[in-house]
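Take this structure first; my questions come after.
Omission of a single protein chain aside, the complex is shown with its protein chains in their original locations.
Let's turn to chain A:
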Amino acid sequence: MSSDEDESMSEQEEQTKSGKEDNGSVLDYIMSLESVPSKLPPHLELLKTRVLCKIDAPQHTDTIQYSGAYAALGVDNSIRLDNFRQNFKVQVNRLTEDDIEFDMIGIDPALANAFRRILIAEVPTMAIERIYMANNTSVIQDEVLSHRLGLIPIGADPRLFEYPENAGNEKNEKNTIVFKLHVRCERQQPRITVKSNELKWLPNGSELPSEDIKPNSSSKPKTFTSFSCSQDSLPEFSGNPIAPRNLDIILAKLGPGQEIELEAHAVKGIGRTHAKWSPVATAWYRMLPEVVLLKEVEDELAEELKNKCPVGVFDIEDIGKGRKRATVARPRSCTLCRECIRGGKEWEDRVALRRVKDHFIFTVESTGALPPEVLFTEAVKILEEKCERVITELS
């Protein structure tokens, strides 16, 4: 929700801004004068664009959004779409099957956060919601087993399914995936571990009769689902059967003679309702670290500084005559452990740790239903949708 507000707020700001410009010919005049600064002075610029990470707490963490925040200095602080278009950049650093790391540059933290929040709570996935327990003689309790089943990531594209509410809670091939689990540990056999690979997809829907079977009725017994056709036959699933994404998740252990027989129904949902529908293990960002040496750090001190940093942010360069100087080689890997400024005031004066306020290193770890890059575009789509909703509401 907050993302909506951010969006609308910036729009409003732009409107007020343009209104001001209309009657602000005096301002234009002043701006055109040479002695008036058109840019912020460096110390304010620093506070505006950087978070200063001091030894005990960060300073100037807030973003200055008000367009007239620097009006007294004659600096326009409004957000302009053009500027945003020019400056906004996305750069993918790492992309694997399950996670992605990319830089998002030139965006307000509110917006970056909106994507994070949507990824965690609003991008839908499929997850097991209903268990029909036919038999469970294992030590694990029915509820606990059901809970464990619910948390298994299902490797099915949620975009191909509908929310169950849309179908009036009728379970059809469009909104339900049915799995079956039937494991039995024979007597005189060693104990077995039931893993998620035992969950078998039933493309034809439930096999359990929902009512007591009347022996004489010849018609097919009614089950818990009403599939009109097999999911197999649908083009999107014909080539790739649905299965749990990870096949080695331990569900239960069975001793000799114990048995579990159940049917699990997966439906579409969002992470806000229950964490099992969250498509990401987690999604987060961090602001780009900026490590600045305020003074020249040389010789032994340079060596000391280099050794202080556990992740090797600093390096040493030769400046001739056998003298050495510390340089900041890999600021990106700074974890903000503040080791380099621990050890007294003099270190705090030598090294400045900062974060760039509009540069986000975004990481998305997918649970596997969708690849991480797709997840992000899905999140963008959801935000878009929300904005459109707000716009239509307003107009």
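By our rule, a residue touches a chain if its C-beta (ideal position, glycine included) is under 8 Å from a C-beta of that chain, and two chains touch if they have at least 3 such contacts; residues count from 1.
Everything below uses one rule, namely that contacts and distances are computed from a predicted model.
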Complex member absent from the view - protein name from UniProt, among "GPI-anchor transamidase", "Nucleolar complex protein 4-like protein", "DNA-directed RNA polymerase subunit beta" or "McKusick-Kaufman syndrome": "DNA-directed RNA polymerase subunit beta"
Touching the absent chain when the full complex is considered, from A:Ala71, A:Val90, A:Cys229 or A:Ala275: A:Ala275
Touching the absent chain when the full complex is considered, from A:Leu40, A:Cys53, A:Val75 or A:Ala266: A:Cys53
Contacting the left-out chain in the complete assembly, out of A:Leu47, A:Leu73, A:Leu95 or A:Ala121: A:Ala121
Identified contact with the non-displayed chain, of A:His147, A:Arg184 or A:Arg332: A:His147
Given A:Ala71, A:Val139, A:Leu234 or A:Ile391, the one touching the chain that is not displayed: A:Val139
Sites on chain A contacted by the missing partner chain, in the whole complex: 2, 51, 53, 56, 58, 61-63, 109-110, 112-114, 116-117, 120-121, 133, 135-137, 139, 141-144, 147, 151, 271-272, 274-276, 278, 282-287, 310-311, 335-339, 342, 355, 357, 363, 365
